[in-house]
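One chain of protein is taken out of this complex; the other chains stay put.
The first chain written gets the first letter, and so on, giving A, B and C; residue counts start at 1 in each chain.
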Amino acid sequence: MVLGEKPLKNALKDSESKLRTGITKVEPNKLITRGYSQEDLISKLSYSEMVYLLLKGEIPSKKVAKMFNHVLVSFCDHGVTPPSTQTARLVASSGSPLNVALSGGLLSFGKNHAGAIEKSMELFQSSIENSEDIEDNEINKIASFIVENSLNNKKKIPGFGHRYHNEDPRRTAILKLAFKEELIGTHIKLALAIENLLMEKKNVKMNIDGANAAILSDMGFAPQDGTGIFIIGRLPGLIAHINEEVNEEAEFRKFCDIDDIFYHGNKNRILD
Amino acid sequence: MVLGEKPLKNALKDSESKLRTGITKVEPNKLITRGYSQEDLISKLSYSEMVYLLLKGEIPSKKVAKMFNHVLVSFCDHGVTPPSTQTARLVASSGSPLNVALSGGLLSFGKNHAGAIEKSMELFQSSIENSEDIEDNEINKIASFIVENSLNNKKKIPGFGHRYHNEDPRRTAILKLAFKEELIGTHIKLALAIENLLMEKKNVKMNIDGANAAILSDMGFAPQDGTGIFIIGRLPGLIAHINEEVNEEAEFRKFCDIDDIFYHGNKNRILD
Amino acid sequence: MVLGEKPLKNALKDSESKLRTGITKVEPNKLITRGYSQEDLISKLSYSEMVYLLLKGEIPSKKVAKMFNHVLVSFCDHGVTPPSTQTARLVASSGSPLNVALSGGLLSFGKNHAGAIEKSMELFQSSIENSEDIEDNEINKIASFIVENSLNNKKKIPGFGHRYHNEDPRRTAILKLAFKEELIGTHIKLALAIENLLMEKKNVKMNIDGANAAILSDMGFAPQDGTGIFIIGRLPGLIAHINEEVNEEAEFRKFCDIDDIFYHGNKNRILD
Partner (left out) sequence: MVLGEKPLKNALKDSESKLRTGITKVEPNKLITRGYSQEDLISKLSYSEMVYLLLKGEIPSKKVAKMFNHVLVSFCDHGVTPPSTQTARLVASSGSPLNVALSGGLLSFGKNHAGAIEKSMELFQSSIENSEDIEDNEINKIASFIVENSLNNKKKIPGFGHRYHNEDPRRTAILKLAFKEELIGTHIKLALAIENLLMEKKNVKMNIDGANAAILSDMGFAPQDGTGIFIIGRLPGLIAHINEEVNEEAEFRKFCDIDDIFYHGNKNRILD
């Protein structure tokens, strides 16, 4: 240990040799999660309320629960196109069990893949310091600044534009629901203002990541929660793909074969 | 390729160079999952209905959807005691991102950990050939046979007994709900008959895995779906633990340290 | 805990709250591995001797060390064709760091992929009960039995035949070296006898997995060590592929795109 750093606690144990947690209290014949008995939670909560409770420590209002449910559903599946789905199927095809194939899929949620929602939440949340007390024209100014900045630097704004969809159908559905539930907070306002400007200048719309980033920001989730919520929503789709792979395709498939490969390296070196 | 085996299809492509899927159709501005437009699914389905649709290809009845929701919630969390939770926290503590820590947690769902529900479903489903047409006394006979067999071979019956709980509180809650919803099929009857006998002879009750294995079997899920549904239910809990680890504990924790280790190997060999 | 099972030790700790290991003794300023000081090992062992020491607990003879080194090198790389390589590159392309992409590659070593060497070792070792005391004509009889059995059941013999190579060039090189080092034990004899018969009847040769399975069996490695040794040998190649992916290719690549996908599921279902 050098140079004045405070000593790390080097074990998962605290001073009394205990691991600490505030999530679930396990006692014989008794399970308390976030303060509630699991019997009660099992009987009374919807799965999306349970997710919310686990992540935020509180049960959401019925209105927020409904919206949060829509968000989870909206992440469900995007076919075989995402690399995570391809990885999960490739690992399953090698004969590894379900949990392992799923695990492989999750490893593909690297910064180029699942990062958009988190980056979008960071952008929205860092742009609005005090969301209680901000007026609409102030939001428009922030949107202007973000879009100008993006155009000048030729950088994409995370959460806007989609490689396949001009208008991501999930974006449209989820925004409609947010209006219906009257859950339009400052972050959604900001996202819509950015979209307005991008449409004018580039014909580019918000995508599902941007819409959900705004909704989740209005619900008070931190940016890093975005990735977790995305993964929860996508997991059942990954399982469906793994099942499809195992049940309907030949084992040990490859995405490419010997003829698909171009070798551009050295060819004729001699070892003495 | 030898010995008369039929040639493997060696690529994920079929004869027309296409990857095949029946889960989601992706077209510009249009996403169809299991035949329904995602706009509709986002607006109208609960998250547990969506999971059911992805895994089974059909939307469940309201009654089944309600019960399936209870099952998902019942898997939510069991504190820091399961190895998967410890693995996820350990990986998170090393500084790896959320998706990677989650992935580590999933890798710990090996056959000794998350296997009980699948094995329990296999047992129930293989014991009852035709669940449409079976009488209660026949079910009791099967239960007798299973329990005798287990006692004679001194082998646990998967889904019964719990290392911490004499009466797993989740089992009690979920069975009560199954009765309330009048969803008592042959597999639950079999599980209850086994429990009766085990209580008599060994004072051992069904656990949550056994109860959910029976419920899911009655819903028509295959054994291998059990693990997937368990993982979906447990994932949000794992995320909560990873967040807790990252937010509240020192980095680079260990579950043991140099003083906790007993070395029993060779000590003084000399290399010439 | 039910039904007379002996209680599991539920912690990594033994009765004195210690984790046990016989691999490395860690003391302040002193590291003893398999009985030798690490200073000595670092100065005097080749890396393949070190691998052997870690796995078997003993330093090999110079002759065996040489052969074991050849085996490790022979696993080095097979281009982009193996699914593990494709998985590692796919995960790397998503923006995950090196250790994560490597981890993804390892997950693809499922039973359909890296299993051949282990299955081949199982076959060789289970066919020869006492390798000290067996005559060549007895080995030939065993080979005959294995080949007849395979032909009758139309099942491949693990370690023979290759999807790309009629004659796997690595097999030829490694067998030549085994002869040169005069390390032809009963398991290699058995493998050669099987190959003779398969050549006669099916024009099928041993592959590198079969050759290495025989060599490692003669060295006294257990079947389950085969997979580990294969992974050690292949790891540097996987790293080279990940580096190539990161340094020379665009981010977020996919092995297929929207046009490569054929959707065969439901198309027009209506949700009410």
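In this text, a residue touches a chain if its C-beta (ideal position, glycine included) is under 8 Å from a C-beta of that chain, and two chains touch if they have at least 3 such contacts.
Since the model is a prediction, treat every value here as computed from it, not as a measurement.
*Asks:* Among A:Gly161, A:Pro223 or A:Gly237, exactly one should touch the missing chain; which is it?
*Replies:* A:Gly161
*Asks:* Which of B:Gly35, B:Gly115 or B:Gly228 touches the chain that is not shown?
*Replies:* Once the missing chain is taken into account, the touching residue is B:Gly115.
*Asks:* Taking the full complex into account, what residues of subunit C touch the chain not shown?
*Replies:* Interface residues of subunit C facing the absent chain: 8-12, 19-26, 28-31, 33, 37-39, 41-43, 45-48, 50-51, 54-55, 69-70, 72-74, 76-81, 86, 89-90, 93, 97-100, 102-104, 106-107, 109-110, 114, 164-170, 172-174, 176-177, 224-225, 227-228, 231-233, 235-237, 239-244, 248-257.
*Asks:* Using the document's contact rule, name the residues of subunit A that touch the chain not shown here.
*Replies:* On the side of subunit A, residues 1-5, 8, 10, 12-14, 16-26, 32, 34-36, 40-41, 44-45, 57, 59, 96, 99-100, 103, 150-151, 154-157, 160-161, 163, 198, 202, 204, 255-256, 258, 260-271 touch the unshown chain.
*Asks:* In the complete complex, the non-displayed chain touches which residues of subunit B?
*Replies:* 79-84, 86-87, 90-97, 100-101, 103-104, 107-113, 115, 164, 251-258, 261, 263
Simple rule for what comes next: only the chains that are shown with their structure count from here on.
*Asks:* Check the residue numbers that subunit A and subunit C use where they touch, and answer same if over half are used by both copies, otherwise different.
*Replies:* Over half shared, hence same.
*Asks:* Averaging each chain's C-alpha atoms to get its centre, pick out the one most distant from subunit C.
*Replies:* A
*Asks:* Centre to centre, by mean C-alpha position, how many angstrom separate subunit B and subunit C?
*Replies:* A distance of 30 Å separates the two centres.
*Asks:* Using mean CA coordinates as chain centres, what's the gap between subunit A and subunit B in Å?
*Replies:* Comparing mean C-alpha positions, subunit B is 23 Å from subunit A.
*Asks:* Quick one: report the Å distance separating subunit A from subunit C, using the average Cα coordinate of each chain.
*Replies:* About 36 Å, centre to centre.
*Asks:* When you check subunit A against every other chain, which residues touch at least two of them?
*Replies:* 79-81, 90, 93, 97, 100, 103-104, 107, 109-110, 164, 251-257
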